[in-house]
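Heads up, one of the protein chains got dropped from this complex, but the rest are sitting where they should.
Up next is chain A:
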Amino acid sequence: MTRMIARFRDGSSFDLTLVALALAYLFVFAALPMLYTVVMSVQKIDMFTLGTLARPFVGLRNYAHVLAMPVAWRVATNTAIFVVLSVVLQLVIGLVLAIYFRQDFPGASTLRGLFLAGWVMPALVVGAIWRWLLAGDFGVVNFLLGSLGLIKGHIFWISDPHVALYSLIIANVWLGIPFNMLLLSVGLAAIPADVYEAASLDGASAIQRFLFVTLPMMRATLGAVLSLSIIFTMQQYDLVAALTQGGPSNASNVAQYWSWQLSFETYDIAGGSVVAVVMILVVILVAILYVRSTRLEQQA
């Protein structure tokens, strides 16, 4: 009996079992729902036919229908702005903070830890709090800006269609900075000190050290953080739901929220699936980048 267990454990069957378990998990909890979404996106479907798979096949008609909606273009642009600005600002501010906390000053690591407080907050709560801060008539932000003499009158952060998307981005950047900072700190810590020492001895200035030592050696980390950040931003649904609900007049609507609206507000589940499938394609692209960059990291 024990010999059988030992043979099982040492033999190739154990490896196969491990692979099979992981694959089974992925299949049930990731591949199946994803495939089901793809299937729903090419069927005629409403919430009363959810229970059966045998629904009329309509090919790409749902895609044509969704992409022809007047709001589709707006949502696509908003999503692009939301993702690009959020990710770039999170990365830049996160990197600055990571370098800042790498300086040796009293309490540096404790303070860095405290920065994580923002990250552990649920996005729904963050959204609700920013909604108060950014309220047009009686918000704290307007009051502060007004007291400092920076603005006259009020900025309607949530209800002004020219501003709402940027309010969303501000809140999302705030939420994402700690995560970026932490991962980048790890990357910074992995750079051997003697490289900097050698660079200094060669007469490299601080800026040169950053450009020609830090950045190249962080390439893999930056790639990983960037792709994870893009994925997190694209799935940032709760914050939108709590802060602007995509409004006013879709001015801050982004794909992930629109997909939910289609599926669960107007029961256009096929339409919601179409948006989800398009997003999956984008995320897969980003995931490929991520896998590639982690591979580079291992080689480095």
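In this section, a residue touches a chain if its C-beta (ideal position, glycine included) is under 8 Å from a C-beta of that chain, and two chains touch if they have at least 3 such contacts; residues count from 1.
Just so we're on the same page, contacts and distances are computed from a predicted model.
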| item | value |
| --- | --- |
| UniProt protein name of the chain not shown, from "Sugar ABC transporter substrate-binding protein", "Potassium-transporting ATPase KdpC subunit", "ATP synthase epsilon chain" or "Fe-S cluster assembly protein SufD" | "Sugar ABC transporter substrate-binding protein" |
| Hidden-chain contact residue, picked from the options A:Ala135, A:Leu165 or A:Val240 | A:Ala135 |
| Touch criterion as defined above, residue of A:Tyr63, A:Phe156, A:Phe232 or A:Trp258 at the omitted chain | A:Phe156 |
| Interface with the undisplayed chain - residues on chain A | 47-52, 70-71, 135-138, 156, 158-161, 244-251, 264-268 |
